[in-house]
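Complex shown without one protein chain; remaining protein chains in place.
Coming up: subunit A.
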């Protein structure tokens, strides 16, 4: 047997999928995520009423059959707004984590593969970014670029780049010492080809885990930015913004804060459950323990 690599083989990925199917928590998380995606894509059509249907006759109504999540200070249906805001959260999660993934993996690949001064330069820059509290940095970036959904996504993407760079670099450092990488060099493959075709596929597992966990944090960060008025601008709905708008009525109309808050909570929890479960099955050390158990048991 050769030393375990950081990556699972195809068989391990298949086993990971079957392990997830038998984990009730992960299954619940996955179900919530599926629901979230459905609502995010079809929200405007599924919502019982328009998100900006102002009706002063029905303002600040408590949850009822007509309005399950109640209405806000302008008489807008909270359920509809929560549903449509799901799209914003998904969009922010996907775009900002996409930015972080692309930038972080690229930087981590180059740093880990070339080492030396490239590694030092890139990773020290990442350390500088990493040193700031996440939200403070995001706020600073939005302050420079101006508030709005797009800048919020860019800011969150930049903030989460160092994590991906570190995870990638750690994986690359161990994979690049493998004989199959030397074999690829001996064939005459270019550095870019080796990084793309040999190194990257072999560090996919930790990146998948990091992606699912980062999605949760990105959504949470967007909610915080929107709460601070730096994200989605009204009247467009966003969970964080709804929390902010509802804070003045928290004693009279609890539903204004609770339902968007619950939406954030469930989404973040779902991503974390799935992420943790993925980590459990894809983490190489964990995997060897599981395998040991299976072989002895």
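One rule holds in what follows: a contact is a pair of C-beta atoms (placed from the backbone, for glycine too) under 8 Å apart; a residue touches a chain by one contact, two chains touch by 3 or more; residues count from 1.
The criterion applied here is as follows: contacts and distances are computed from a predicted model.
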Which of "Helix-turn-helix transcriptional regulator", "ABC transporter ATP-binding protein", "Carbon starvation protein A" or "Spore gernimation protein KC" matches, in UniProt, the chain that is not displayed: "ABC transporter ATP-binding protein"
Contact residue for the chain not shown (choose from A:102, A:121 or A:183): A:183
Hidden partner chain, touching residue among A:151, A:202, A:226 or A:267: A:202
Hidden partner interface residues of subunit A, rising order: 1-2, 5, 7, 9-11, 178-180, 182-190, 193, 197-198, 201-202
